[in-house]
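One structure coming up, written as structure tokens, with questions to follow.
Removed: one protein chain of the complex. Kept in place: all other protein chains.
Here is chain A:
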Amino acid sequence: MKRHFRVWRGDASGGELRDFDVEVNEGEVVLDIIHRLQATQAPDLACRWNCKAGKCGSCSMEINGMPRLGCMTRMSTFTEDETITVTPIRTFPVIRDLVTDVSFNYEKARETPAFAPPPGVAPGDYRMRQVDVERSQEFRKCIECFLCQNTCHVIRDHDENKPAFSGPRFFIRAAELDMHPLDDRADRKEYAQASQGLGYCNITKCCTEVCPEHIKITDNAIIPMKERVVDRRYDPLVWLGRKIFRRDELESASAKPSSAHPSAPHPPTANPSAANPPTVNPPMSSARLPQTAPVGPDGHMDIAELVAPQQGGLSPFGEDIEFPLPPEQISYHHPDPDKSPDH
């Protein structure tokens, strides 16, 4: 069956939406159609992809105005007479067709301080509990599709904010290291605030909305990072408490602050096995105690998001807009590098 597609074609000097009528078979995804266009009508149509299974984060594009992975957008989600409009992700400069220059993200990655291994713990001696690593593991699911970066209004159409703002992808990186049980740096939150531009974020949750890995970027990374930065800044006592206690323990500790004792809060962990006599058994966790994650009674993080009808927060485009938009309402404007946005 033939379907109508409009695909943005052009390069840094400009371009336009081109119309294509193309065969679509049962079970196909938008990326398949792009491939069919390459094979039959437009061999030089530029588009990134690798895995075709939502694992590599290469095929980010905007489909009927919605930032998505081309390989994970099934054709069956559109009605049969619907025109499908495919444009490049908008926050980054176009190179050609659907391919954009995402080097911004790699620069920000380079500026984010790396994992600091705990001194004195030999390779092979790292011991961590599953519940402690799960918080960071959520953020390590990131496939670097940069859809969250593309969606965040702080830099979408606002190139002027790019130098100061690292974006949600790198907030979760900072949060991941902050929650890493053995990371030796204690200033991840302060760094996010001072150098990554965390303050620009006003928690609109757009990033969470588009994340194909369903990472709760705002709830699990940004908000906790902000909270604690605020706490630390304005309340030195709480700051001290945070250093010493896990958050759940803090609640009870603040009721009787006299019990604050730096060596007490370490929770007893699994018994050292015979193979690891206590003398050589390194700490299960670093001296710097992790804050709690939303861990359920079974000791695991909840997966409600996977089954919820809608993950994360509200739609970045407003709750009253329905996707897909009618094609005549879509106008992709390539940002003009010479003109600063007029809003």
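Following the convention adopted for this analysis, a contact is a pair of C-beta atoms (placed from the backbone, for glycine too) under 8 Å apart; a residue touches a chain by one contact, two chains touch by 3 or more; residues count from 1.
Criterion: contacts and distances are computed from a predicted model.
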item: Undepicted complex member, UniProt protein name, chosen from "Fumarate reductase/succinate dehydrogenase flavoprotein subunit", "Catalase-related peroxidase", "Quinol oxidase subunit 1" or "Peptide ABC transporter ATP-binding protein"; value: "Fumarate reductase/succinate dehydrogenase flavoprotein subunit"
item: Touch with the omitted chain, as defined above, among A:7, A:61 or A:143; value: A:143
item: Hidden partner chain, touching residue among A:39, A:164 or A:194; value: A:39
item: For chain A, residues in touch with the removed chain; value: 11, 25-29, 32, 38-40, 43-58, 72, 74, 76, 95-97, 99, 101-102, 106, 109-110, 112-115, 117, 123-124, 126-130, 133, 136-137, 140-144, 177, 180, 183, 269-273, 275-276, 284, 300, 303, 306
